[in-house]
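The complex appears here without one of its protein chains, the remainder shown in place.
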Amino acid sequence: MSRFYYYLIIINMVANIIASVPAILLHYHNDGAIISMLLSIAAGVLLVTLYTKFFLKYPGKTLPELLEKTTSKWFYLPFVFVLAVLWFVAGLITLITFTFLLIRYLSPEMPIILICLTLILSVIFGCILKTDRVMYTVEMIMIITSPLILFIFLKAYTSNSLNWDFVREAALYINQVPNWHSFSACFFLFLGAANLFIFNRFFTDKQKFGFRQIMFIVLISIGTLFTSYFIPIGFNGFEGINDLVYPWISTTDSIRMDYFIIERVLFMFLLFYLGIAFLSILIHWYAAVEFLKFTFKLEKIKYKDKVIGIFLPLPIFVAISLYFVTVLTEYQLFQYSSYFYDVLVFIFPGMILLFTYINRRMKNEESSPEN
Amino acid sequence: MSSEENIKWINEQFKDTNELTMKTLEDEDKKAELFYIKPLIDVELLQQIVIKPYFEMQSETKYIRYLKALPQFQDSKSPEQLKTEVLNGNVVLFIQNKFYLLDLKFSFNDQTNTASVETTIHGSQLALSDNIATNINIIRSDYHQPTLYVEYSTIGQVNNHKLAIIYDKEKVNKNALNIITEKLQQVDKQVITSTVQLSNYINNKKYSLFPQLIMTERPDRIVYNLAGGKVILLVDGNPQALIAPVYFFDFMTSMEDNYHSFYISFFLKFLRYTGLFISLLLPGLYIGITSFAPEVFRTELALTIAGSRIGVPFSSFVEVLFMLFFMEMLLEASIRLPKTISATATTVGGLILGTAVTEASLASDIMVIIVSAVAISTFVIPINEMAFTIRVIRFFFILAATLLGLAGLTLALYALIMYLVSIDSFGEPYLKFNEKKTSKTKAGEEI
Partner (left out) sequence: MKSLPRKIKGTILLFVVLGSVLLSGCAFKDIDKSVFVAMIALDVSDDEEKPYKVTLKLYEPTGSFNEATEPQYSYLSENGETLSEAIRMMESYSDKELEFGHSKLIILGEELVKDNKNKEILDFLLRRPDIQMISWIAVGRPNAEEIIKMIPQGESAAYPELFNYFDSNGTTTPYIVTTHLFEFRRNIKESGIDSVLPIIEINQEDQHFEVNKSLLLALNKEPLELDSLDTSIYNMLSRSVKHANLLIKEEGDHFIANIDTVKSKYNVNIKNKSEIQLDINISLYGSVAESHKPMKNKDLPKYNEELKKESEEKFKEFITKMKKNGYDPLGFGIDYKAKVLHNRRMSDEEWMEAYKKAKVNLTVKPGIKSTGSIQ
């Protein structure tokens, strides 16, 4: 399976390690979080497998193209528009979370609009690139930032201050009823495969997706969830974990690099994580712009022979993001992201029905020209 | 055409230059006329192979056959071609109402140079010369493949230089070749004296920041790139060749890598990339740390920086800009210094940029160290074009760090990577990890 496919999945998982997902999980730490995590791994891997197998049948085609062939215009135009909104909101959540993080820990005196604008300006140009260029950017930046992030995780695991007793204590809360919110938060981590709706355009060769690949995804997801949930508990104690607003930030602040020029691991972590967040926002907003391009046929809008239609969604994105950044509080951000994840748990498995429909229609179309 | 008309026509073409020499060779029953431009001709060779045999051979037909057998003989296809060829150092022979061309050009500039811009420790120090024929000679001697194909054309409407497009017909990247030939035909500038000007025009982008073609003077680099399927452009009168299409990583490879064992070249490559990052990011990092987030670094380091900034009247980014401008001016001036003044300049530069500035508290000690580190690491990059580009981009990073702090600097780096990935060099993506690692491609395209 092409390595770019794994990048899509990994970015979605890793980018949410320090965002709202662990905060939601740890909020329910003594109320069914563990069992929800296990359930979500099962459900998530199932979803990833089904999505990938579906898209492997149609190499190089995106979901809007498939919909155009098999369903009527009244269905797919509003549907694709809804998808665009969903992807935009996903990127927006990451953007606002990161803006809050930056303003809290890195530069408290900067006006929040300026920080948000910085993030937006660096990503916005990427939304109008071609698909393969976006994937190469993802690869390049992942190669630069991931070794350092892995190093920080390694340092966390081998630190003396990590008390494994707390981890074991947390793990023993396994015999509780699963919790809906924690399930949906973990489930969101697996929705990186949904990026295939647009990025399937890039995978034009036949790929293999068998047992080994599925196992690999299971391993990655277990590792990510384990790190995301248990490491903050090991450093910060089990009972008090609920008080921390950003559990992972407090955790990296508890690691000390004795012999390096940066002592507080927090800053290194924040700046390199900025790269992963950048990629996550880029992927989500790129997909949103592509969906919008499809819905409104933006390539056809021309002014003096220059295609300006593709630039139209960009100022709208900027304006909406700036508005929400100034209006939301942290609590509202967590609440709304929690609701958003809850909604997604219904929508994405529901798409599997849509896929079976498309499969049937495509098979009919293949067999009918033969007649 | 009759002979008088022809002679009149030739004189008509060249009436504005007063150097066209007309020589008449007359013998008992044969007559021939020579037209040439004297400064271009090798006069001795002319006497030896044209004039002497003329008087030694009895019949004109035999002489004409002899002429056609000469290696310097060229086919004359049209009257316009005559004009260009005379300007190229050919001799026009007019015998029995027919024109014959002989290439008797005397070149002064056919000595090969030694590599001065791209030097290595090992390997040949040979560089291309100014003469296109010598260059093709060198290239062909290094690349013994029958598939090596050389296409000639001319460029520049006013000065009509010869242009050669060289590629290996089997291995070449056909897409890029088509784009290049297409773009070359669209170039209609009047005066093109150098390959670099050519590169600016075929790019079609007046404002491109990153070089789209590598300019090199070393034949071994040319040969490696030929084996990798690249297209080489040579212009007469220029010791630099252009290589297209190009990848970002090509700029960071030096021919030195091929003369060392694996671990040493790996270490050298690592050094170069570290140098690249240092020269791009260090001034911006200094601004970000001192002015936006001083708590990022260790306490001891922060105290040292704070201590060394005592008494400096400027804020950090003015200090950085001031020192960097000085360094850039010094670098620029040192290119043009006559050899007699160069020693003075070194002293002046060293004194100004060194101790005096810190003693007068115009800049901090740390700033001097940063500027020297940046200067040295900029020139670790093997290809000079990229070093110039880095020098310009560094200022963008300083701008980003000044306005937006450390987060702005990091995001500017990511945005730059995204920009690099999005530009094309003749149809090939500029920044990309190449997966195909056959032995042939490894030679030409560094990964």
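Here the chain labels run A and B in written order, and each chain numbers its own residues starting at 1.
Assume contacts are C-beta pairs under 8 Å (C-beta built on N, C-alpha and C of every residue); 3 or more make two chains touch, one makes a residue touch a chain.
Bear in mind the structure is a predicted one, so any value in this text is a computation, not a measurement.
Novice: From the list B:292, B:397, B:414 or B:430, pick the residue that touches the absent chain.
Specialist: Spelled out, the listed residue whose C-beta touches the missing chain is B:292.
Novice: Which of A:3, A:104 or A:130 sits in contact with the chain that's absent?
Specialist: Of these options, the touching residue for the absent chain is A:104.
Novice: Using the touch definition up top, pick the residue from A:236, A:280 or A:321 that touches the left-out chain.
Specialist: A:236
Novice: Specify the residue from the set A:4, A:173, A:209 or A:340 that touches the hidden chain.
Specialist: Checking each option in A:4, A:173, A:209 or A:340, the one touching the absent chain turns out to be A:173.
Novice: Extract the touching residues of chain A with respect to the undisplayed chain.
Specialist: Chain A touches the chain not shown through residues 30, 104-105, 107-111, 114, 161, 163-169, 172-175, 235-240, 243, 250, 253-256, 258, 263-264.
Novice: For chain B, which residues reach the chain that was dropped from this view?
Specialist: Residues of chain B in touch with the missing chain: 290-296, 299-300, 302-312, 315-318, 399, 402-403, 405.
As a convention for this text, only the chains that are shown with their structure count from here on.
Novice: Mind pulling up the chain B residues that touch chain A in the complex?
Specialist: Its residues touching chain A are 292-293, 295-299, 301, 404-408, 410-412, 414-415, 417-419, 421-422, 429, 431-433.
Novice: Mind listing the chain A positions that touch chain B in their complex?
Specialist: By the definition above, chain A touches chain B via 102, 106-107, 110, 114-115, 118-119, 121-122, 125-126, 129-130, 132-133, 136-137, 139-141, 143-144, 260-264, 267, 271, 274-275, 278, 282.
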